[in-house]
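Dropping a structure here in structure tokens format, bear with me for questions.
Here the complex is missing a single protein chain, while all its other protein chains stay put.
Labels A, B and C are assigned to the chains in the order they are written; within every chain, residues are numbered from 1.
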Amino acid sequence: MSRSSSQLREFLYRNLEPSARPEGGLSLFNRVIVWLIVFAAVVAILETEETLRGTIPEVFWIAELFIVMVFSIEYLARVYAAGEDPRYSGLRGRLRFMKSWWAIVDLLAIVPFIVTGGAYNSFIIRLLKLLRLLRVARIGRFSQAWVSLTDAIYGRRFELALSGAVAFLIMLISSAFLYVLEGDAQPDAFGSIPRALWWSVATLTTVGYGDVTPVTALGRIFAGFTAIAGIGLIAMPTGILAAAFSEAMQNRKKLAKDDASANGDS
Amino acid sequence: MSRSSSQLREFLYRNLEPSARPEGGLSLFNRVIVWLIVFAAVVAILETEETLRGTIPEVFWIAELFIVMVFSIEYLARVYAAGEDPRYSGLRGRLRFMKSWWAIVDLLAIVPFIVTGGAYNSFIIRLLKLLRLLRVARIGRFSQAWVSLTDAIYGRRFELALSGAVAFLIMLISSAFLYVLEGDAQPDAFGSIPRALWWSVATLTTVGYGDVTPVTALGRIFAGFTAIAGIGLIAMPTGILAAAFSEAMQNRKKLAKDDASANGDS
Amino acid sequence: MSRSSSQLREFLYRNLEPSARPEGGLSLFNRVIVWLIVFAAVVAILETEETLRGTIPEVFWIAELFIVMVFSIEYLARVYAAGEDPRYSGLRGRLRFMKSWWAIVDLLAIVPFIVTGGAYNSFIIRLLKLLRLLRVARIGRFSQAWVSLTDAIYGRRFELALSGAVAFLIMLISSAFLYVLEGDAQPDAFGSIPRALWWSVATLTTVGYGDVTPVTALGRIFAGFTAIAGIGLIAMPTGILAAAFSEAMQNRKKLAKDDASANGDS
Partner (left out) sequence: MSRSSSQLREFLYRNLEPSARPEGGLSLFNRVIVWLIVFAAVVAILETEETLRGTIPEVFWIAELFIVMVFSIEYLARVYAAGEDPRYSGLRGRLRFMKSWWAIVDLLAIVPFIVTGGAYNSFIIRLLKLLRLLRVARIGRFSQAWVSLTDAIYGRRFELALSGAVAFLIMLISSAFLYVLEGDAQPDAFGSIPRALWWSVATLTTVGYGDVTPVTALGRIFAGFTAIAGIGLIAMPTGILAAAFSEAMQNRKKLAKDDASANGDS
């Protein structure tokens, strides 16, 4: 490999790979990419609105073309620069890099447009286009603090799952009761447990659409207890997370203190 | 008792009774049972949907038959194996075991099908069939962590009950006010305190179906205050639980630390 | 005063006044009164339902008569027994006792029935009858733990009031915006800020009746931000209360520990 090519690769790697920056933060390249991802998501969202697409179709087409071109160049640059990482050096390493989670997301963000030629004419393409929303998920790649938040949730995953299971059980029981109490009065809404589940999930999460509500006295009494149980279902995970965040902060502070006293001793 | 019979009983006991496993976790037998309970619950739920039952009645019948057969064998095996526990040895011990809470639940999960012969033709049977949902509750039997969550709630049961009583009082007062303010304008919805309670519970739990809403200016002003009080009703138990979970974690950590320092001293 | 009369007064005082029991808890007398208050509240609530009152009017009348008689006797006994307390001894002391908050509530619980002779025929009596719900509030008198919960809230009263003021300000601002954005499209629902407040309070408390919703694009965008702000309005007081309860528990534990170590030193 020539020297200038090696320098280019190193330059690209330093500017594209966040972990390769000793000074931390995002490089100008990556900041532009983040904003382009947000822009691409906005375009994809607005494009689904027929009244907008009908008025200015060429604007969307140009925006799409621009987005896909930049993302294609970025993808190729990333694959090329990945060689700087010993794990991904050589052709085989590049293939291994292309099979990593984020590389696949990057690829999926450009393939639909290239395959369909920017056309938009069937339900399948519609679904494929939605994959572009995954571009937004790539922003998470740059964030370090994300880890601390997910750690707190991960540390309490068992308690959260348990409270989720209790919630699910209460949902089933309340659906079963409403099915028995309201099934005859409103067969469309409560004629079976799966149907009653729609009401049950709306009530227990305290969303309460109101498109389906019990009308019999007994049904309303039981629905009231379900709504009250819904408060418990909100209180449980909130309380667990609050305790987890409190603990995580105290651990961090204690570590900082231990570090300080260790430095003070020496 | 012959030796082989004794060995079989011990084998069954070790595989069916979670507390009899020194290595912890669930045996293969119990894991299969857990999934079968989930499957049985799904079948019971889907069976209530007329459109499904009408299309594939024989599939449901076969599934029911299979579930009840396996659960019957499991029940007999459990009763037989219970003899390993000194408390339940002998015929009298087995009867005592059969009167325990979970053994009754196990029995109720099979009796409805056997009694009705799998038929499904009256409202009473409908109710009996719902008892099978209790099968799901049996999963709690296997979980150890359940205890730590319920302990935190139990430790704050008094504060939770008190905040529940305050919630109930606010519910009654807001119902009484809306009854006075809206009773004449909407006699169907607010013509008595019990009727106004339906609106009150939906508002205080922030479910807010919207099937019944005040229309007079004074009624809406008071309803607004009720809705704001609803935030307090959510904040109180959530705050109590958050504090309880925080405390439980600190206690656990302190115990671990005391253990460590006690070992360090010796 | 004769000796037997003095003994009766002391006996009554010890059985009626919770603070006069060195062993703590509620006396049999007071427990009966608590359940009678609950019963009286249930009667008052059910009596407002025309369909029930029309069917069994004499049952309600007898229940009312019984409740008022017992409460009258209880009231007289309390006034008489209050003489045991040095603050309330003598005729002047009794009058001072009768002017205390709970004695007035006790009196208001019996006066409406006696004044109207149990009749029920005008809107004013309706309102007077609702005062009987205050009987329920008397249960709070017996509770000691109530104090610990209110203390935590009182300790954070300023932060809670501040978050309430912020909530109120956001409510006004969102009402003003929706009035400007939706006022022309829906003059009935958003034609003035006071009208828009009904929508605003339902959205910010996440009740969301749905009887009034924005229909214009701009109105919906702003309504979305209002709904998201509603999450903050729930999170603020919940977080404040959670921290207050955590602190109260730690203080209690620290006090218990300090007591123990102080005893250990001596």
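Simple rule for what comes next: a contact is a pair of C-beta atoms (placed from the backbone, for glycine too) under 8 Å apart; a residue touches a chain by one contact, two chains touch by 3 or more.
All values derive from a computational prediction rather than experimental measurement.
Novice: Among the chains in view, which touch the chain not shown?
Specialist: A, B, C
Novice: Touching the absent chain in the whole complex: find that residue among A:41, A:176 or A:193.
Specialist: Hidden-chain contact among the options goes to A:41.
Novice: Mind listing the subunit A residues that contact the chain we can't see here?
Specialist: Its contact residues with the unshown chain are 41, 44-46, 48-50, 123, 126-127, 130, 133, 136-137, 139, 143, 145-146, 148-149, 167, 197-198, 201-202, 205-211, 233-234, 237-246, 248-250.
Novice: Name, in rising order, the residues on subunit C that touch the hidden chain in the full complex.
Specialist: Interface residues of subunit C facing the absent chain: 158-159, 162-163, 165, 169, 172-173, 175-176, 179-180, 191-195, 197, 203, 206-210, 213, 220, 224, 227-228, 230-232, 234-236, 238-240, 242-243, 246-247.
Novice: Considering the whole complex rather than only what is displayed, give the residues of subunit B touching the chain that is not shown.
Specialist: 206-210, 238-239, 242, 246
The criterion applied here is as follows: only the chains that are shown with their structure count from here on.
Novice: Same or different: at the subunit A/subunit C interface, is the fraction of residue numbers used by both copies above or below half?
Specialist: Here the answer is same, because the shared fraction of interface numbers exceeds one half.
Novice: Could you tell me which chain's Cα centre is nearest to the average position of every protein Cα atom shown?
Specialist: Per-chain C-alpha centroids compared to the overall one single out B.
Novice: If you fit subunit A onto subunit B using the CA atoms, what's the rotation angle, as a multiple of 5 degrees?
Specialist: 90
Novice: For subunit A versus subunit B, what separation do you get between their C-alpha means, in angstrom?
Specialist: Result: the chain centres lie 31 Å from each other.
Novice: Suppose each chain is reduced to the average of its Cα coordinates; what separation in Å results between subunit A and subunit C?
Specialist: Taking the mean C-alpha position of each chain, the two centres sit 44 Å apart.
Novice: Residues of subunit C touching 2+ other chains?
Specialist: Within subunit C, residues 206-210, 238-239, 242, 246 contact more than one other chain.
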